[in-house]
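Only one protein chain is missing from this complex, and each of the others stays in its spot.
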Amino acid sequence: MPGVLRQGHLSVWVALAVLILFGVLRYDNFASAYNLSSFLGYNSMFVVISVGMCLVIMTGGIDLSVGTVAALASVVAAMLSPQGLIVALPGGVAAGLLAGALNAGMIAGLRLPPFMATLATMLAAKGAALSLSDNRTVPVDWASDFTALGMNKVANLLPWTILVALVVVVFAWVVVQRTSLGRTVLAIGGNAEAAHLMGLKTRRAEVFVYLFSGACAGLAGVFLASGYGAGQPLEGAGWELAAIAAVVVGGTLLTGGMGSVPATVAGALLFGLVFNLLNFENGRGTFSLSADWQSVIRGLFLLIVILLQARLGRPALKS
Amino acid sequence: MTRLDPRLAGLLVALAALLVLNVAITPNFLNMQTLAVNASQVATIAIVAVGMTLVIASGGIDLSVGSVMAVAGALAPMIFLSGWAVANPGLGLVASIVLPLLAAAACGLFNGVLIAHLGVQPIIATLIFFISGRGIAQVLTNGQLQTFTNPDFTWLGTGRILGLPVQGWIALAVTVVIALVVRRTIYGRYLLSVGGNERASVLAGAPVARVKIATYVIAATLAGLAGLIVVAQNSASDAARIGQLMELDAIAAAVVGGAALSGGRAPILGTLLGAIFIQLMGYTLIANGISDEMTLIVTAAIIAVAVWLQRGRRV
Amino acid sequence: DLPPLAQKDSYKVGFAQTESNNPWRIAQTKSFQDTAATCGWDLVMTDAGGSAAKQVADVDSMIAQGIEVLFLPPREESPLIPAVMRAKAAGIPTFLVDRSVDKAVATAGKDYVSFLGSDFIDQGKRVAEWVIANHEGEGKIIELEGTTGSSPANDRKKGFDDAIGADSRFTILESRSGDFARDEGRKVMETLLQAHPDVNIVYAHNDEMAIGAIQALEAAGRKPGEDVLVVSIDGTRDALQAIIDGKMGVTVESSPFFGPLACETMKRYAAGETIEPWVQVEDRIFTKENAAENLAGAY
Partner (left out) sequence: MTEPLLQMTGITKAFGGVPALAEGNLSILAGEVHSVVGQNGAGKSTLIKILTGVYRRDGGTVRWQGREVDLRSPREAQAAGIATIYQELTLVPQRTVIENIVLGYEPKTRFGMIDWKAAEARTRAVLDRFGIDIDPHRPLGSFPTAIQQLVAIGRAASMEAKLLIMDEPTSSLDEREVGVLFGVIRALKAQGTSVLYISHFLDEIFDVCDGVTTLRDGRTVGSARVAELTKLDLIALMLGRSAEDIRRAGMTELAGSARAAGGETVLAAEGLTTGRRLRHLDLTLRAGEIVGLAGLLGSGRTEAARALFGMDRPTGGALRMGGKAVSLSNPRAAIAAGLAFLTEDRKTEGIIPDLSVRENLTLALLPRLSRMGVVDEARERRIVEGFIKAIGIKAAHMDQPIRELSGGNQQKVLLGRWLAIEPKLLILDEPTRGVDVGAKREIQAIIRQRVEQGCAVLLISSEFEELIEGAHDIVVMQDGRTTTRLSNPGVTEDQLIHAMAAGGAA
């Protein structure tokens, strides 16, 4: 039903287009196959966790644990890598699902506020990742086929990870648009009490979104281990905020009840693009931006997108 | 009259249990120095968490407190180490406290205006400063660690009054004052009503935008104060590190203390107890040699249980 | 089979910094910036913000931009291997700086030119050796570790623990992370001091934590330097001052000033020399004998 380019989501597509155009015009090699494929490879992790986050936020919840859960999953996948991709991939996703189940249990079962429940899981997952890995990065078995997922490309251009990510995106999109589960997800975010009184299966939907988000984080962890050759217990710091920002820039309200999966993907790519462009700007050498300035600029950029969004019309209800 | 929240009672029981546990197992727990150490360590979290509680009560959240601490913390030494301040030590000291607090307040104003006037969602509005505020602090200091010896200034972090650290008293004073403000003033009442039902509050004549802006300004100013204390305590200002992860600690303290993230409740005393609880828990784990990894896991479990005990029961 | 490097006046050089959240890294970055002017570098710099994955992506974007030489301080041993491999595939000679990569997978002289840096394990070991030589009687040690799981923390712990373990006079009462930060180091020390008042040696994985520990000791009425020996690694200005003031025993240097060495090694490589796989940095050791004279040059 809804067009991909709905009013509230327009700004993110506009911003994405503008930035790409800017990059193509300003920098040599920005539009090269090499840059495109490495960009997509790195950002497939963020696309996946942002999609998981998107569904959680649609229910009015939040999942702060995605970063450390991804790190935990990367450790698990790396430890399983000698068994090959066929074991390590499901193993990493299962680690994510386990964390998701913990979140779901606390939120849908014990009715803890999502912010706090997932904060607890965030700490626990970090602790678990460090214990499992004995405080070290865990190298993968380079001889197995495990690294193929993260390092190989289709036609030397599209990394496998982005294709897998795309499958996840389509799955989430179909669930939201075409299933009663997806609609229940939105209804909970709109008015949880009403959804309950309307007789919707709210628990099931809540459990689903946290499991899904956990699985997405797990998958991102597998991408991480496979693409960078190691399980990394300390990776993933700040990923949750990146994912939240991607979702919000995609026009989703944190209070839930609405949102768009494709626009979230655009939001995730948008932030990746900012990093990429900053690297290219540094390379032009006209002026060298220190790391300090980079974070200032990223903040300013976020501000601009947000203001743009306020201008182009929030998907808010004004009645 | 004053409703003693049953939630608060639950927290007090948990706190008492933790104390008893410590007396039993932690070496040298019952002495003045232990109290002093804990008071000094809890102070900054408590101060920030009190401000955070106000923000949460308004239905918002403030991720930028850590960055604001960094900004204030970076400014203070820049001011009192400047030539002018060295020439006018008294004025310089005052300026090095007042100006950073004003800068922090300005950060809060920025957040507040984005939220109240432009309708940006609080988590995103404050994320902007969360990302760039620390960068600004680092740009200000050129990324350098500023170290100094300035006994007047460091008194803020190392002085003692009646045997207990100055910053502990400051935290206590902040808590009491803000608790009174919430309970007795028109601002406090408006704050709770705005957080409870914003639309209805507008219709009842509450100055919603002003209340929200004031709230973010207060929260940022308190964060600035905490930043100064950290710098004073360390005799050094490291813009990259001051206040890192403080937002999570502060939110956790507020929620464990009984604040609801949906807004409309501001249990300030609960927040202080929540901060003390979290501090004491950390102390217990470290003092008893629980490993860093296990500390994370145990902390997670305790936060979950504490929040579960706090959670408001609806019939 | 290393990519060759032509002898030129100017090169487009990539430096992929891992993070900028501590004085050591900032000094290192500055050293490269300063060298750029004198060495004819057209410097492309990135900052990975503490993420190994982003550091690889940063290197990728530098490769896309067509750098000719890469200086890489790899954040972690394994995760940066893809970056090394891709630079090699793109014909870019790579020099690893201050940390290395997994030797089982990538080797110097084949996948990258050389590793320039000191040895974290050795740093820890040298501290331990100094303590063994200079501390009389029994030693009860509190160890303040760096960021949990980071390789300098792991290595400095290993080097120290192995060496000190050989002498039965010493016991490590408690070993705990202070996150390489002064504030955290102070807090942890305050707490551990309550639980272990009998401590008489503090070993910190970096100077910032050591300073934090000194503050904690003083606040508790102890006398660092007299009844508690504080030792650490880095060689910062504050640490040298503490040594001069008698509050600290020793700090083993871990120099961030890699720029000149990097320039020199690169020039040698361009000239066709075979570079040794490990260009070792001579880390000095600062004690009260030489602290004062080196204070001016410290960062």
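To keep things simple, chains are lettered A, B and C as they appear, and every chain counts its residues starting from 1.
To be clear about the criterion, a contact is a pair of C-beta atoms (placed from the backbone, for glycine too) under 8 Å apart; a residue touches a chain by one contact, two chains touch by 3 or more.
Predicted model only: the values in this text are computed from it and were never measured.
> The chain left out here touches which displayed chains?
Contacts of the unshown chain, counting the full complex: A, B.
> Among B:A24, B:A87, B:L162 or B:L203, single out the residue that touches the unshown chain.
B:L203
> If I consider the whole complex, including the chain that's not displayed, which of A:I86, A:A143 or A:A194 touches that chain?
Of the candidates A:I86, A:A143 or A:A194, A:A194 is in touch with the missing chain.
> Over the whole complex, note the residues of chain B touching the chain we left out.
1, 3, 184-187, 189-190, 192-193, 196-197, 199-207, 264-265, 315
> Taking the full complex into account, what residues of chain A touch the chain not shown?
Considering the whole complex, chain A reaches the absent chain at 1, 174, 177-180, 183-184, 186-187, 189-191, 193-201, 257-258, 317-319.
Note that in this section only the chains that are shown with their structure count from here on.
> From the mean C-alpha coordinate of chain B to that of chain C, what's the distance rounded to whole Å?
That pair's centroid distance is 33 Å.
> If you average the Cα atoms of chain A and of chain B to get two centres, how far apart are those centres in Å?
Measuring from centre to centre gives 30 Å for this pair.
> Which chain A residues sit where two or more other chains touch them?
As it turns out, chain A has residues touching two or more other chains at 130, 135, 290-292, 294.
> Spell out, as numbers or ranges, the residues of chain B touching 2 or more other chains.
Residues 138, 143, 292-293 of chain B touch two or more partner chains.
> Which stretch or stretches of chain C touch chain B in the complex?
20-23, 26, 145, 148, 174, 176-177, 181-183, 186-188, 190-192, 194-197, 208, 211-212, 215, 219-220, 237-238
> Which residues of chain A touch chain C in the complex?
So the residues of chain A in touch with chain C come to 27-30, 32, 34-35, 38-39, 41-42, 45, 130, 133, 135-140, 142, 151, 224, 227-230, 232-235, 237-238, 275-276, 279-280, 282-283, 285, 288, 290-292, 294.
> So in the complex, which bits of chain C are touching chain A?
For chain C paired with chain A, touching residues are 17, 19-20, 29, 33, 42-47, 49-54, 56-58, 60-67, 76-82, 102, 104-105, 147-151, 153-154.
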